[in-house]
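Only one protein chain is missing; all other protein chains are in place.
Order of writing sets the chain letters: A and B. Residues in each chain are counted from 1.
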Amino acid sequence: MKAADITEDQEDLNHGEADVRPVIVIEHLYKKFGDLVVLDDFNLVVKREENVVVLGKSGSGKSVLIKCIIGLLKPDKGNILVFDQNIPLLGHDDLDRVRTKVGFLFQGNALYDSMTVRENLEFPLRRHWIDFSQQKVDELVMEALNNVGLPHTVDMMPAELSGGMLKRVALARTLILKPEIILYDEPTTGLDPVTAREIDNLIIRLQKKYHTTSIIISHDMNCVKNTADRVVLLSGGKCYAQGTYPDFEASADENIKQFFE
Amino acid sequence: MANETGNNTRLGIFVLAGLLALIMAFYMIGKNNNLFGSSFELHTRFPNLNGLIVGNNVLFAGIQGGTVKSIRLISDTSIEVTMTIDDKVRTFIHKNALAAIGTDGLMGNKVVNISAGKGASPLVDNGDMLGTQKMVSTDDMLQTLSTTNNNIAVISAELKATALRINQSAVWDVLNDRSIGKSLKTSLKNIAKATANASQISLAISNMVTRAGNGKGALGVLLADTVAGGDLKSAIAKIKTAGNNADQMTANLNALVLKIDKDLTGGKGSLNAMLKDSVIAQNLKKSMDNIQKGTDAFNQDMEALKHNFLFSGYFKKLEKEKAKQQNKKN
Partner (left out) sequence: MHGFATKTRFFLNETGSLSRFTARFFSVGVKPRYEVKELLAQCYIIGYKSLPLIALTAFIMGLVLTMQLRPSLVVYGVESKLPIMIGIAIVREIGPVITALIFAGKIASSIGAELGSMKVTEQIDAMEVSGTNPYKYLVATRVMAATLMLPVLTVLGDAICLFGAYIGVNMHTVTSYRLFIAQVFQDLTFGDFLPAFIKTFFFGFAVGAIGCYKGYYSSKGTRGVGNSANAAVVLASVMIFVIDLLAVQITDLLGLN
């Protein structure tokens, strides 16, 4: 499949009727590390073009959840259907094909610190079955950097950038293949309110522009309020509660109320 | 991008340098092993290889000239050695050249020494068989040296006693037998020679020993080996006493012979009574025989020893000095 095909596919889907078929279906997901049970019969369905925010205390297993979705961790039990493909059962090549359609923003950015920003952004483009011309690569790199407002950093090393800039470069790298699903792991943590607000707007803008589906992990209630179509609370390894932001704000549940204090 | 090209260039230089060093090493080793060299072969047969193995060097007139390629047992007293010979020396080897097994340095590897034969002869062809030459090994040398010295010591002691007895009992009167007189004379000559040899050798050895004590020379290693060292030291001591004994003996015998000569020419006839003492006469005869045999063997060994590499340097120097002095005289 050539890069051009991907964008065409995307366009086809995006211009079609408002599709309510779920793109991510998680059924009876179990995951434990040794004796520590992290996910215990977790279920979630995410529809196309929906922004789902996952709330949860630190160490509740949010990162583990989205790593299972992208196939970085193998669940002990359960199904994860992404575009109707069961991730835990996929072979290496099939998994790789699904992953081109899924962007992943790491909690700690995970930029390659021995490479320049340009090389960092080029990295996802070097998949063996994609054959971009150098011109196309440059184009994509600059477009992604323009999206996050950092075109001037293209030849800098990650070490020369500030925390907020790093986050935005990481976001640019996540977006460079124009994924249909983006998994954000705490996109605004550690940023000042102004930059956090910019990132929120960016997420919303991208969703409008590319019709992406997102799962956003966050503790930042501003971010939740700005971006969430639906909020899910992960607690005790289960999907403890879900609803809209106002639903959550109005809830009398102790576990939910904690997040609004 | 430019930086990366530079890095690749430097990497290229690095790898090529390594490759070059590797090729050089292969070449240097290969040169000595004749792996890439000549295929010119010569054969020779020895009764005993004394530890010569495949890969040992072949020296022609002392120059590195090839290696031992293979060793094959022909019979229990004959072993065929095949040698590859370098091009640079093969045009100098004649058909009458002789091969011998020697040692490269005192504790070093065995080598095959090829030395030029006497007289004219055509050059060797590929696959020729060379004649051999017996070489005396250091071990053999030391062993003979030690037994010879024992013999000499015994003989000289005996001789001394006999000579004394002869003197005291005036047995020389008996000796109108000319044959005894003759053998006495030869013995004297031999003993004189033996003494000279013995003192020369012991000088040479003690010279070597002092040098070895200072940590110089090949003997140092030999002396570190206590067995050989002990042997050698006692050998030297014996040679010295033998030499002293022989000196005395020679004096005594000289006197004796002079007297016999005088008596015989003077035609004194009062010996008959003495001649009846046949025991003494027998003893005397035997002693003379022994002396002759012993001194002969001793001289032979000493001659051989002189040519052993241990002492070769010393004796060469001696000869040089002799030549110098002679030159001065002329």
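FYI, contacts are C-beta pairs under 8 Å (C-beta built on N, C-alpha and C of every residue); 3 or more make two chains touch, one makes a residue touch a chain.
Quick caveat, the model's predicted, so the values are computed rather than measured.
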Touching the absent chain when the full complex is considered, from A:N51, A:T100, A:T188 or A:Q242: A:T100
Touching residue (missing chain; options A:G61, A:G78, A:P124 or A:G164): A:P124
Touch list for chain B against the chain that is not drawn: 4, 7-8, 10-11, 14-15, 17-19, 21-22, 25-26, 28-33, 35, 55, 64, 105, 107, 109, 212, 215-221, 224
For chain A, the residues touching the chain missing from this view: 67, 70, 72, 92, 96, 99-100, 104, 106-114, 123-124, 126-128
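One rule holds for everything that comes next: only the chains that are shown with their structure count from here on.
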Gap in Å, rounded to a whole number, between the CA centres of chain B and chain A: 94
